[in-house]
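Missing here is one protein chain; the remaining ones are kept as they sit in the complex.
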Amino acid sequence: MSKGVAITGMGIISAIGNNVAENYQSLIQGKKGISRVSKIKTNHVNDIMVGEIDFTNEALEQQLGLTSDNNYSRTALLGAIAAKQAIQDAGITDINAYKTGLISSTSVGGMDMTERYYYDYLEDKSTQKYIEGHHAGDSTQKIAEQLGIEKSLVTTISTACSSAANSIMLGARLIKSGQLDRVVVGGTDCLSKFTINGFKTLMILSDTYSTPFDENRKGLNLGEAAAFLVLESDKVVEAENKKVLAYVKGYGNANDAYHQTASSENGDGATLAMQKALDIASYNPEDIDYVNAHGTATGNNDLSEGRAIIRVFGENVPDFSSTKAYTGHTLAAAGAIEAVYSVLALQNNIIYPNLNFKTQMKEFNITPQLALKEKPLQTVMSNSFGFGGNCSTLIFSKEQ
Amino acid sequence: MDALKQELKENLIEQLNLEDMTIADIADDDMLFGDGLGLDSIDALELIVMLDKSYGIKLTDPKEGRSIFESINTMAAYITENRSK
Partner (left out) sequence: MNTNYHIKSYCSIKNNQVSLNGSVVYKDEEESFSSFIKAAYKDQNTKYPKFFKMDKLSKLAFLAADVLLKNENLSSEEENNIAIVFSNKASSLDTDRKHQESIQNKESYFPSPAVFVYTLPNICIGEISIKYKLYSENSFFIFENFNATHLLTYSNSLLSSNKADQVLCGWVEFDGEDNYEAFLYLVSAEGTITNSKQDIIKLYNT
């Protein structure tokens, strides 16, 4: 049996709550955070629904105590807030007491500012500060600064919608191999015209509340969020007498090798990722109590993922649901916010409902969990599948 | 309609990056997707954008595209009926 890696802290900000407790309350109350987009001026405002966070950038800057000359993109603001929460939750007072790293992830980066100010850069010098903030590594560096983590142990993963899951996977391996004593892992993405328009042209956005695993699903709702977890080695957990929230027990990544953005018909990459995660955990499929699915509500994903789940679990598919109807699809951050939800599920022995479901998909007869369910849980599997065929699966467990 | 069909073939080659293909290589009734020209789902979406941009036709359901984009003939017929540009 392979040992899990301890999770000792979590932080999150999403459309359904500004911290872990608020997110959990929304989940158990069935309270979704989907609405028409308000902070971005887009022609598509009436054609899409999103999971938007209430706070304006000014409010977020204030929370972080930033001076007005800062050049934080919304991605960086959300990331910093969630990361700080995680550190506090883990009871860390001296970040450099142990060898600590940071692995963040993003797909938007500073694009939200770039698209706002790009044509002003030549005229208005005061906007030029955002140029530096554009690239994918910038929000990570800012988070590292906020946390006081040495830059040499800092990196950014950019693999679309599986990014944060890959961050967690890499973090767990760095701890297991002894290269780090602890690591802050997760991801952050904010809404932007860039992504709204891009997804719109792929015709996979729904104009109403998304309906994961429903026969009549019309597409996804985009969302914004950030979430981070603190992973610590056994040595640190013992020395500091830490409370462990759950363990990263298994992880797997595979490429679907089928198309730039669509998933293969029978979910080859997804199947491989789930199987690899089970192998690492030394689990059999029947050891999984709940699957938090990727479940974006696109025609393609839910069919492909459903089939993959059946391939892996056979006759005994565990309870499964997608929480994206609550938060929207938060892109690079998805793997991290859903990791937080998986840990909360384990701690509270709760399975979240797959909201908005009306009609069974005709291609198979597995149905997601529709009502909130109390059930003793030892293990939760979480899927995150990204463009580029990048498929990742994580397994969390109560016991090491 | 012939001029439109010529134009469509030119647009297809340019928009879809069909390198090494000339107008002469595309017959009016060749299957565009599947075995014929082998276009894929992203190409179909590009054609939907092209219908809007060049001919002012807005398709909201990508599945409608299947019959419209079967061949140059079906595309030309549909555009002639529905164009607003």
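Letters A and B mark the chains in the order given here, with residues in each chain numbered from 1 onward.
Here is the rule we go by: contacts are C-beta pairs under 8 Å (C-beta built on N, C-alpha and C of every residue); 3 or more make two chains touch, one makes a residue touch a chain.
Keep in mind the model is a prediction, meaning the values are calculated, not measured.
Screening A:19, A:201, A:300 or A:400 for touch with the missing chain picks out A:201. Only one residue in the set A:90, A:143 or A:160 touches the chain that does not appear here, and it is A:160. From the options A:147, A:254 or A:395, the residue with contact to the chain not on display is A:254.
With the whole complex as reference, residues 16-20, 38, 42-43, 45-46, 49, 52-53 of subunit B touch the missing chain.
Summarising the interface, subunit A meets the missing chain with residues 43, 107, 109, 111, 114-115, 118-119, 134-137, 140, 155-160, 166, 170, 173, 177, 179, 193-194, 197-203, 252-261, 268-269, 272, 276, 386-390.
By definition in this document, only the chains that are shown with their structure count from here on.
Centroids of subunit A and subunit B (each the mean of its C-alpha atoms) stand 38 Å apart. Taken together, the subunit B residues at the contact with subunit A in this complex read 40-42, 45, 48-49, 62. Residue ranges on subunit A touching subunit B, taken from their complex, read 201-203, 259-262.
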